[in-house]
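One protein chain is absent from this view; the other protein chains keep their places.
== subunit A ==
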Amino acid sequence: MANDEQVAAAQAALRVAARSKAAARERPAAPGWYAPARGLLFMAGFGLVFGPWARPWLIAGLVAMTAFVLVHGAVVNLGGVVVMPKRTGEEWLIDQVGPLFVYGLGWLAAIPFGHAAGAVTAAVLGGAALWAATAWQENRRRS
């Protein structure tokens, strides 16, 4: 059986651990340009890479995709701490599944209007959805 002093020390240590873990998970809010940059780079990257465009556009699309990953990496790494993804089910649906679902829906435009229309519609809708979802999540983080 632990004595009162040991119990108090254990409780204090548990509080230290909980505070420390929470501190590591709290990434600072992303800068205001993060949501639009994510959305626009997604639009450019996916629209150019998956459309029936000439080679220079494909290269531009790959550059946009690389920038998309770099922007994400820079924000995830804010404050010198690489945070673990910590999302509720609702956040996961809105932030991850939502934009991909909208992107997929956009490809339906390819049925009546062709490959180019599908690629552009999907990229624009997916990028806009990602912009909105990121802005929503960052606002939640700030509040």
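We adopt the following convention: a contact is a pair of C-beta atoms (placed from the backbone, for glycine too) under 8 Å apart; a residue touches a chain by one contact, two chains touch by 3 or more; residues count from 1.
Convention: contacts and distances are computed from a predicted model.
In the listed set "Putative ABC transport system permease protein", "Pyruvate dehydrogenase E1 component beta subunit", "Cell shape-determining protein MreC" or "Transcriptional regulator", the entry agreeing with the UniProt name of the missing subunit chain is "Transcriptional regulator". Of the candidate positions A:Ala60, A:Val83, A:Ala110 or A:Ala132, contact with the unshown chain belongs to A:Val83. Between the chain not shown and the residues A:Gln11, A:Thr66 or A:Asn139, the one that touches is A:Gln11. Even with one chain removed from view, subunit A keeps its contact list with that chain: residues 1-2, 4, 6-7, 10-14, 16-25, 79-84.
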